[in-house]
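Left out: one protein chain. Kept in place: all the others.
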Amino acid sequence: MASSINDVRYELALASRMLANESVLDAFGHVSLRHPSDPERYLLPRSRSPQLIEPSDVLEYTLDSAPVKPSADKLFAERVIHGCIYQARPDVMAVCHHHAPAVMPFCVAGVPLVPVIHVAAIMGETVPFWDQRDEFGDTNLLVVKQEEGRSLARALGPHSAVLMRRHGATVVGGNVRELVFRSIAMCQNAESQMRALAMGNLSTLTPGETKLAAASNLSPNPLARTWEYWTARAQSARR
Amino acid sequence: MASSINDVRYELALASRMLANESVLDAFGHVSLRHPSDPERYLLPRSRSPQLIEPSDVLEYTLDSAPVKPSADKLFAERVIHGCIYQARPDVMAVCHHHAPAVMPFCVAGVPLVPVIHVAAIMGETVPFWDQRDEFGDTNLLVVKQEEGRSLARALGPHSAVLMRRHGATVVGGNVRELVFRSIAMCQNAESQMRALAMGNLSTLTPGETKLAAASNLSPNPLARTWEYWTARAQSARR
Amino acid sequence: MASSINDVRYELALASRMLANESVLDAFGHVSLRHPSDPERYLLPRSRSPQLIEPSDVLEYTLDSAPVKPSADKLFAERVIHGCIYQARPDVMAVCHHHAPAVMPFCVAGVPLVPVIHVAAIMGETVPFWDQRDEFGDTNLLVVKQEEGRSLARALGPHSAVLMRRHGATVVGGNVRELVFRSIAMCQNAESQMRALAMGNLSTLTPGETKLAAASNLSPNPLARTWEYWTARAQSARR
Partner (left out) sequence: MASSINDVRYELALASRMLANESVLDAFGHVSLRHPSDPERYLLPRSRSPQLIEPSDVLEYTLDSAPVKPSADKLFAERVIHGCIYQARPDVMAVCHHHAPAVMPFCVAGVPLVPVIHVAAIMGETVPFWDQRDEFGDTNLLVVKQEEGRSLARALGPHSAVLMRRHGATVVGGNVRELVFRSIAMCQNAESQMRALAMGNLSTLTPGETKLAAASNLSPNPLARTWEYWTARAQSARR
């Protein structure tokens, strides 16, 4: 068990560094994992840029986003994003909140992100929008209150990701490898969609293709291949 | 002979790493070479991201895309792309299937890629489209059945590359150096074409210029120069 | 005290290298800091590209932009940008003048930069323009005369940054960490704004959101996190 928790801490630090190395995360953004043996808890690093996360930076939280042990560390202000989604979605085991440059223009323009390339079918047919302004008026745009987190979780609904207007994106996964793959593929889709839009002609995957391609992309073989690849890149960038 | 096969394995691993290093291949995509002494066989790595391929990862297949020796390794699901093209095109000695970000917007928008810069004349006057949907309806967009591979090979016809709608591209070559050069030049052409289109004015090579420029680009001198350059870059990125 | 000045020299060299490493500064551009104990002086490196600045390159100037000690070093021609702003704005402790590729298109097109993403709220609701041509006719576009520097400082007014038509940007901060964060966030905003404009739909932060998000972004926690992150990246790029 102890070793299992240590493995999860290591995996969480690695996922953070991978997503930073692939330009999904930058100075900001964070990744969490549900506790492997206690579904009422989740693991999230202390407040630190993702590229610098070490396994020892990982803290344990209840689903109310209170630290399990008192800590002198700075905590992420937006940890309710994670807690509220783990409460609302028992199937979710991993969450990433980011401000990737590929996705931000969609958050600014309010143009829906739709699957246009088969690797990105794993983001699902629909990526809903959430606008903090609708329910909460003028805020600092950080998701810090329980009701803000719950509102975001409601907007996410049964989907795999949600775009937060003028702020960023939150992506979920059934496990850490799926989360990393989906976060990166969504950025690739965003780039292709923007450039195709600029050429004036957008052709999307059908709902049937989206479902079939998502299933094959999330099978063990592609998940193992992408994990090995992004791990190797993150480690080589680190040396 | 043994040394010849070892040379080809090494060349295939190197070509995979080169194309990954030049942003043609990423977590996905694959390169194959026809067997140097048996035209009824081809060489393709086990399922692994191209940047990580080692000579020892290379497996041997019949043109039906069955492994010659039983293998415990994971195999690429889309190997029929390679087998079906080697069957249909005796002149082809090398195949690359990729999802390069430069080319994807054309696959999404359905805008034809046309030669606009002289180095890209080697992609040929016409790069046909193939839409898996036309013949096979809703699929997971992977080319895994023999009839899918044969359909793609028919769309390729006598050309040097084919764009697969919402999926990627497949490029062929008379040898590995030509394949690498064509794959990279096609991405450069795509970037210039998109940006020229955005400025509202596209001027293309004439059919005569395309033929003449392709012939000079594929002469030994440019093939040796590009191979030396991309090799040096791939090796220096690796250290 | 001596150690304090040495710390500031080190901080200034580090900020220069950070901003070069994050593509805000290139061969040109410069960062200055107000003297920590004498508000009538400021610190600015000798004429050298920011990525190469060492603490020993830092010189001391009066607010008239005259070197405090005679120096054989080449001096930046545009140091009046710094001197005139420190004169006009007692609250400003740090200044960066740059030609970042993300911001230049706005300087060329004359399209106002407006906050569209919450991290960039720290650039403020308004980034005014300054056109040297208006007051001084045809010049070499360098800000070298006291009256040019004063004119630019007037255009900046109470704001946090000013865009200089066909030239670049000048950004100010209450301390060095704020300056670095604001300079980088402004580039991120510019990228997202341009791409959202290309999709045809721009939605901006409200004045209230801008004020609230700026306040939370400039609190100690985000300033410490970004400084740690960009420092680590600059140092790892240097090895």
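By written order: A, B and C. Residues from 1 in each chain.
Methods note: a contact is a pair of C-beta atoms (placed from the backbone, for glycine too) under 8 Å apart; a residue touches a chain by one contact, two chains touch by 3 or more.
Keep in mind that what you see is a predicted model, and the values were worked out from it rather than measured.
The chain that is not displayed touches the following shown chains in the complete assembly: B, C.
Here the missing chain is touched by one residue of C:Cys107, C:Leu152, C:Leu205 or C:Leu218, and it is C:Cys107.
Those residues of subunit C that touch the chain absent from the view are 26-28, 47-49, 51-52, 74, 77, 99, 101, 104-111, 133, 137-142, 165-168, 194, 197-198. Contact between subunit B and the unshown chain involves residues 116-119, 121, 188, 191-193, 195-196, 198-206, 208-209, 212-213, 215-217, 221-222, 224-226, 228-230, 232-233.
In this text, only the chains that are shown with their structure count from here on.
Any chain that touches subunit A and also touches subunit C would be listed here, but there is none. Put simply, subunit A has to spin 90° for its C-alpha atoms to lie on subunit B, with the angle rounded to a multiple of 5. The chain occupying the central position, as judged from C-alpha centroids, is A.
Centre-to-centre, using mean CA coordinates, subunit B is 46 Å away from subunit C. Multi-chain contact residues of subunit A (touching two or more other chains) are listed as 198.
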